[in-house]
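One protein chain is absent from this view; the other protein chains keep their places.
Should a chain be cited, it is by its letter among A, B and C, assigned in written order, with residues numbered from 1 in that chain.
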Amino acid sequence: MSERLNVAIVGASGYAGGEFLRLALGHPYLNVTQVTSERFAKQPVHLVHPNLRGATRLRFSPLAELQEADLLVLALPHKESSTRFDAFSQKAPRLLDLSADFRLKDARTYERFYGEPHPRPELLERFVYANPELHRDALRGAHYLAGAGCLATAAILGLYPLLKYAVPARGDIIVEGKIGSSAAGNRPTDAGHHPERAGVVRTYAPTGHRHEAELMQELPGRFPVHLTATAIERVRGILVTAHVFLPDGYSDRDVLGAYREAYEDEPFIRLVTAKRGIHRVPDPKILDGTNFCDIGFALDNDSGRVVVMSALDNLVKGTAGHALQALNISMGWPETLGLEFLGLHP
Amino acid sequence: MSERLNVAIVGASGYAGGEFLRLALGHPYLNVTQVTSERFAKQPVHLVHPNLRGATRLRFSPLAELQEADLLVLALPHKESSTRFDAFSQKAPRLLDLSADFRLKDARTYERFYGEPHPRPELLERFVYANPELHRDALRGAHYLAGAGCLATAAILGLYPLLKYAVPARGDIIVEGKIGSSAAGNRPTDAGHHPERAGVVRTYAPTGHRHEAELMQELPGRFPVHLTATAIERVRGILVTAHVFLPDGYSDRDVLGAYREAYEDEPFIRLVTAKRGIHRVPDPKILDGTNFCDIGFALDNDSGRVVVMSALDNLVKGTAGHALQALNISMGWPETLGLEFLGLHP
Amino acid sequence: MSERLNVAIVGASGYAGGEFLRLALGHPYLNVTQVTSERFAKQPVHLVHPNLRGATRLRFSPLAELQEADLLVLALPHKESSTRFDAFSQKAPRLLDLSADFRLKDARTYERFYGEPHPRPELLERFVYANPELHRDALRGAHYLAGAGCLATAAILGLYPLLKYAVPARGDIIVEGKIGSSAAGNRPTDAGHHPERAGVVRTYAPTGHRHEAELMQELPGRFPVHLTATAIERVRGILVTAHVFLPDGYSDRDVLGAYREAYEDEPFIRLVTAKRGIHRVPDPKILDGTNFCDIGFALDNDSGRVVVMSALDNLVKGTAGHALQALNISMGWPETLGLEFLGLHP
Partner (left out) sequence: MSERLNVAIVGASGYAGGEFLRLALGHPYLNVTQVTSERFAKQPVHLVHPNLRGATRLRFSPLAELQEADLLVLALPHKESSTRFDAFSQKAPRLLDLSADFRLKDARTYERFYGEPHPRPELLERFVYANPELHRDALRGAHYLAGAGCLATAAILGLYPLLKYAVPARGDIIVEGKIGSSAAGNRPTDAGHHPERAGVVRTYAPTGHRHEAELMQELPGRFPVHLTATAIERVRGILVTAHVFLPDGYSDRDVLGAYREAYEDEPFIRLVTAKRGIHRVPDPKILDGTNFCDIGFALDNDSGRVVVMSALDNLVKGTAGHALQALNISMGWPETLGLEFLGLHP
């Protein structure tokens, strides 16, 4: 088809790149022309991503052999996309970066959270933060997209309507993320070795998580947000629980109204409001492979505390799917293309 | 669309019925008109199957309110389909039964394995055993389909080419199935209670598994097959390992040739032949939600023992997907319709 | 041995009672004379608790056959201990209750959190809240012990030194518990059915958890504490993360000093202060079967937020072991008797 977009995925042996590849192979308007990996150069894709066995004949190329394309999807370690920007931008008119390099608009904030100056601060304003729910208009027609952080996306989508609608009685917002092992990438480590990682409840980032910067940038009101991240026994999935204190007088109905208004027409956000049964709260368990973000809340009328719960698959709505949804918007395509999977129960 | 088939799923609150519903909602030619459940009558489907939140507005009806349809999918406890056959056959010209009621052709075998006479033995010959790989021709145009057993399907697909091609040196074939908890259904039990079931390696059926009867019926040569089933820590998935002793002189190449010949054109069978990497054998882990059956083997040249490994998702290729594939064939539709999901890694 | 205490465990087929039985069988001064269960009356203990296979010849008796003993350990559903108090107190001079019936000192607080008046409010003052670290002196010689709540104990032990030592800059304290499936008991339920429970990250109590009452009662300063509980994929184990904002000027060293001072001589509390390796934070994973409570913290100097992490096994330090430690104190025995298991790695 003449309208198909030729895509090269740079760093496709990792989990984020592999997930974008899986989605792209099922997308009617995307044509994956090349996938790169240094470590697995020349090997067939299915040796690394066995789910793609029989679905593609692609083999990994070394980065040195990268060809021109309509779009480069960059799934590289942090700092690679920014330091190699000129080379990449000459290969394709469109860049979709899945790293953290272009998420923050403020170079000083980047330096504070990443511990060194940004390699190319002048580029920051050229990328759109690829959160479709918050920046749909800015994404239309955009050529440079900065994929959002997985934990940040779960927290931002969960808190956005509440903070847009109400001013917390007390500013400090506590955000706890529980997260699966795939978020740490595919490189074997001591901490990720199965006998050590299986069954943990390990708070690997009690304070100082880098995604705090994205929350501060994207959430209305710029309230102090405090993020804590705990690794749990899952491969995929994030549940964020956030604690916000509302002033007196807010009701369940008020809060629900804020979420309904904000997300009424969103194809990938589902409000969980069931009062019966065993599925009354968002749970990443049922979201593996889907682009949904399920959101629910509970209000304690005595204290005014709202507990917001937000669940997603870190590799789909947290990374590759969220980015593909943004790409669909930027291209003027139907927003849900390639993202139709409903997920499994049980 | 005039060509859409109106489908009612009887017993849709269970895992098999729920899985068929999930697949049917994504199928271009199926229109689910009704779903029944006694226990959850009048409740919205998504309270039971949270993955379908937002995907359908259907509510469960009691069986007493079952309407006419083009097709009834029967996902009921064993014996329900056969004892209620007359009522069901009056509601629809097509029946797809997911229970064990119509799998066996021989009423005496049924009685031996199920411990009582078949309620309607005269019906057995009217149902086609819905294994597309073995009975594709018989399925074309069939109106009554008997869904196969999940463990039986994994074993049959794994052993069929080998036994069709070679006569074992020694007749007795050992088949071991490792299986997830969803195969036991959605009714809470002591054995299925999470603290008791989590992390088990529990050989719940060392001998006398009912699916042995399907193996004996379907496999070439009618060799004695001995089935052992062990519950492991997964929700979905089956791995079957089968041990066959070949006469002297058979090579890897001979065995591979048999599988290639048998399954060359099969859309849902993938031979796993990788010699490198960490994905060299079939593993149900990467098959959740897919209709694939991955098959591999290893030959011990000293002893002539072939170990056949066969993996699938018990609810899809083991039940609902396998049955939908058979339905597609019976209707003359493209065989892969509604079964395109590739599965996830990691 | 003349000095051995004859113990009857009432409700010994449940997880709490079974765990106390396991510990009692290894205790040099305890002699288990009887175990009761209605559901499993007359059956050998090992049919219900297979870990005790070969360790005891005890069979369950119905409650109606309860004999006199030196000590009754009550592991019954809530309200059973208080409504049957007179009968139990006539059977033995010592009662160790593992339910919530006698934990709260204030009958109004009980009514607020449990939704009905306390059946025997006049008894509340006669029981000592069995937290050895906070109430060691009161436990000495006590005859009526009220076992503490598992989640409450993790939170209380984690927060006690900090709140005793410092006045939070802002009163509201957020406490999040992540908890395994055994805490919900051994009765099969829809929510606890393995296919539904496996792999969840399910915030079953975002607000209104009953253990909040114990925190308010036991923690210094009576600051408002807000508890949220999330079910995760473990059978045993709790991790509590608590968020406290300290006034300006507190250092890591100050906080560590508070914990050292409070717990210096505690045999079952371990401060986790490692700065290297992969085991730098408390993790319930390595505590299965042990009576340890591992505690660590992280201080964000910018915001003054301290994140306290506290881990334990809900059935041991959270229930039966914590209670046995209290019993050892009440009897004047060495505090660690029967609680020596170090736990496993990996």
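Brief remarks follow.
Methods note: a residue touches a chain if its C-beta (ideal position, glycine included) is under 8 Å from a C-beta of that chain, and two chains touch if they have at least 3 such contacts.
Please read all numbers here as calculations on a predicted model, not as lab measurements.
With respect to the full assembly, the chain omitted from this view is in touch with A, B, C.
For the chain missing from the display, the contacting residue among B:Pro50, B:Pro188 or B:Pro284 is B:Pro284, taking the whole complex into account. When the omitted chain is restored, the residue from B:Pro224, B:Gly257 or B:Pro334 that touches it is B:Pro224. In the complete complex, the hidden chain is touched by one of B:Thr203, B:Thr273 or B:Thr336, namely B:Thr203. The chain not shown here is touched by just one of C:Arg4, C:Arg53 or C:Arg222, and that residue is C:Arg53. Counting the whole complex, the residues of chain B in touch with the unshown chain are 170, 172, 174, 176, 178, 190-191, 195-196, 198-204, 206-208, 224, 226, 228, 230, 232-234, 237, 239, 241, 243, 245, 277-278, 281, 283-285, 297-300, 303, 305, 307, 309, 311, 346. Where chain C meets the chain that is not shown, the touching residues are 15, 18, 22, 25-26, 43, 46-55, 182, 186, 235-236, 270, 272, 274, 276-277, 279, 283, 286, 288-290, 294, 340-346. Those residues of chain A that touch the chain absent from the view are 15, 180-182, 186-190, 192-199, 233, 235.
The rule is simple: only the chains that are shown with their structure count from here on.
Counting every residue number used by either copy at the chain B-chain C contact, over half are found in both chains.
If you tally contacting C-beta pairs for each pair of chains, A-C comes out on top. The distance from the centre of chain A to the centre of chain B, with each centre set as the mean of the Cα atoms, comes to 35 Å.
We define each chain's centre as the mean of its Cα atoms; on that basis chain A and chain C are separated by 38 Å. Distance from the chain B centre to the chain C centre is 45 Å, each centre being the mean of its Cα atoms. Contacts with at least two other chains are made by residues 15, 182, 186, 235 of chain B.
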